[in-house]
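Excerpt of the complex: some chains, original placement.
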Amino acid sequence: MRHTLKAQQFDAKLISVLFKRADELQALSIDKRRHQKLGGLLQGKMMFLVFFEPSTRTRISFAAAGQHLGMQVVSTENAQISSSLVKGESLEDTIQVLSEYQPDVIVMRHFEANAAERAAAVSGVPIINAGDGAGQHPTQALLDLYTIYREAGSMTGLNIALGTDLLHSRALRSLIYLLAKVGGNHLILVSPKELRLASDVKTYLKKRGTTFEETDKLEYALKKADVIYWNRIQKERFTGEIPPQTFVIGPQHLPLIKPEAFIMNALPRIDEILTTVDKDPRAAYFRQAGNGMFIRMALLEWTLELL
Amino acid sequence: MRHTLKAQQFDAKLISVLFKRADELQALSIDKRRHQKLGGLLQGKMMFLVFFEPSTRTRISFAAAGQHLGMQVVSTENAQISSSLVKGESLEDTIQVLSEYQPDVIVMRHFEANAAERAAAVSGVPIINAGDGAGQHPTQALLDLYTIYREAGSMTGLNIALGTDLLHSRALRSLIYLLAKVGGNHLILVSPKELRLASDVKTYLKKRGTTFEETDKLEYALKKADVIYWNRIQKERFTGEIPPQTFVIGPQHLPLIKPEAFIMNALPRIDEILTTVDKDPRAAYFRQAGNGMFIRMALLEWTLELL
C-alpha cells in the first residue's frame, strides 16, 4: 500500500513524477471546461478526512483536491471529541473500524508524533499523514519543494535564504531535509542566535554535501537569495520568554531582492512579512498554498496507483 | 465579481429576477424527477462554506441549496478554532488561501461586522455573506421579502405588522430597509416602549415615503395586518434586565387575523408565538425557512453568472 507518512520516503524520481503531474493538473484547472477535465479523474473513489486536531487550511485543501478530481469525501473536523475516544478507544482501533467502511484512502491529522505510522501499521487502506504533532507533515514539505521547482523553474543551483525560527519550524526542517536529498543548492540560514538550526540538521547537511552559511544580516541574505523562505516564530513552542520578531520583511526590502527571486511562507503569516509586501509579484506565499492543493491531487492519484 | 455583502445592494429589478427564479426552482423541486431537473444546474461548481461561528440552520440551508443543484460543497463548521486562527492569522490571509483552492464561491459567516466586506476586498472568488456579527445577513433579508412576495402574491399595498424587539432584531431592520426600497406598504410597529425601532431607521422610512405607526396594542395590529412578522426578544443583546415577552401570539388571536394574512418569524422561535399556532395554515414560518433555501439557490446561480 502506498502510504504517505514522512517527507523522507520520497525519492528524486517520484518527486519529479509528482511535480510534473501537479503542473499538468494546474494547466487543466485553468481550462474553461475544468470540471470535465478534472472531475472524472478520481470519480467513484472515496476519501476519509479524519482530523483529531482542527486545521481548516489543510483539511479544506485535501477536500477540495479530492472533490475537484471527482472523489467523494467524508470528513470529520473534531475526531478528538468523539465519544469513542473519550471512552478510551485506541487510534489503532479507530483506524481499523474506518478501514471497514471501505474508503480508498484515509487522510489523517493527529496531535501525536508517529500517529500516522501507527495508523498505517493496522490500516486496510492507504494513509496520508496530514501532520502528526511535532512529527511530520510530508505534504507541506512536498508543496514547499514544488513551489521552488515551479517558481524558480529548477530545484538546484539556487541560493535559498531560510528564516526566521530555524530551531522550531517543522516545515523548514522538513524542507531542509528534502533540499539536502535533492542537492546542489546553497542555504543561507537567517535567525537570531537562540533560534538557529539544530546542530544535528547541520551535521546532516554537511554529510549530504549541501553548503550553508549562518548569518544575522537580513539585507545581505535578501540580496543574495534566489529563494526566500520566511516563517514566523513558532510562539507555541516556547515555555519561557518569546523572542521578538527581529527579521521582518517589509516594502523597504523589495528593491534589494532579485527580480526573479520569490518569497515563500508556510502560513499562517503573523508579523514576519508585512502585508504591504503581498502585492509584489515576488510574494509567492499564496500561490504556494494553492500549489499545496495540486501536489495533494497528484499525491492522491499516486496513492490510488493511478500515477 | 458578484459578491453578496449587504441587503441594500439589491435593486428592485434584481430582486424580481431572483424571486421569479426561486419560484421556478420551487416548482422544479416538487417534480418527481427533481434530481434530474435541479441536479445538473450547477454541476461541477464548488462552494466553500466557511463558518467562523456555528449556525446549523444557515449552513445546512446553503449546503442543501448547493447540493440540490449539483454543486460540490466543502464545509467547515468551526473555522474559529482552527490552529491557523489560534496562531493569529488574519481573515484576509485565510480568504486569500481559500481562494487559491479554486472554489467558485465562498459562503462565509463571521462574528465580526464588516468581515464579509473585508473578505471580498481580497478574495479571488465571489463572497456570499451568511451573516457577519451585528452587521448584515443579506440572504435572511432576501428570504423574508421573498416570503412576503410568495405568500401575499405582491410586495406592495400591504399592512405589515412588525414585532416585537424592533430595537435589536437584525433580520427586522434589514427587512425594513428593503421594504422602504420597494415602497408602497404601511408598517405597524408593535413593541414595548424600550424595544422601539431606532430613530435613524424611522427617519429613513420617512425619507423614503413609507408610512408607519407605532403601537402597543397587539389585537389592533393583528386585525389590521396583511403580514405579521413576529420575532423573539434578542436576549443575547441585553446587558441589563431582559424585558418579558409581552406580545405573545397564541391560538386566541387566530380568529382576529385576516384569513389571507400570514405569520412570519426569522426563527429560532422561543416564546413569542405559541406552538399551538403552528398547525394554522397562516403560520408561514417554516415555509419561510424553506423559501430561504430556494432564494439561496437562485442567488448561487446569480453569483456564478448563470442568472
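Read from first to last, the chains carry the letters A and B; within each, the first residue is number 1.
In the analysis below, contacts are C-beta pairs under 8 Å (C-beta built on N, C-alpha and C of every residue); 3 or more make two chains touch, one makes a residue touch a chain.
Not measured: the values here are computed from a predicted model.
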Homomeric assembly size (copies in this file), of which only 2 appear in place: 3
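Rule of thumb we're sticking to: only the chains that are shown with their structure count from here on.
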Chain A and chain B: spacing of chain centres that average the CA atoms, whole Å: 40
Chain A partner contacts - residues on chain B that touch it in the complex: 43-46, 48, 50, 72, 74-79, 81-85, 87-90, 92-94, 96-103
In the complex with chain B, residue positions of chain A that touch it: 29, 34-36, 39, 53-57, 59-61, 63-65, 67-68, 73, 75, 77-78, 232, 235-236, 267-270, 275, 278, 286-287, 289-290, 293
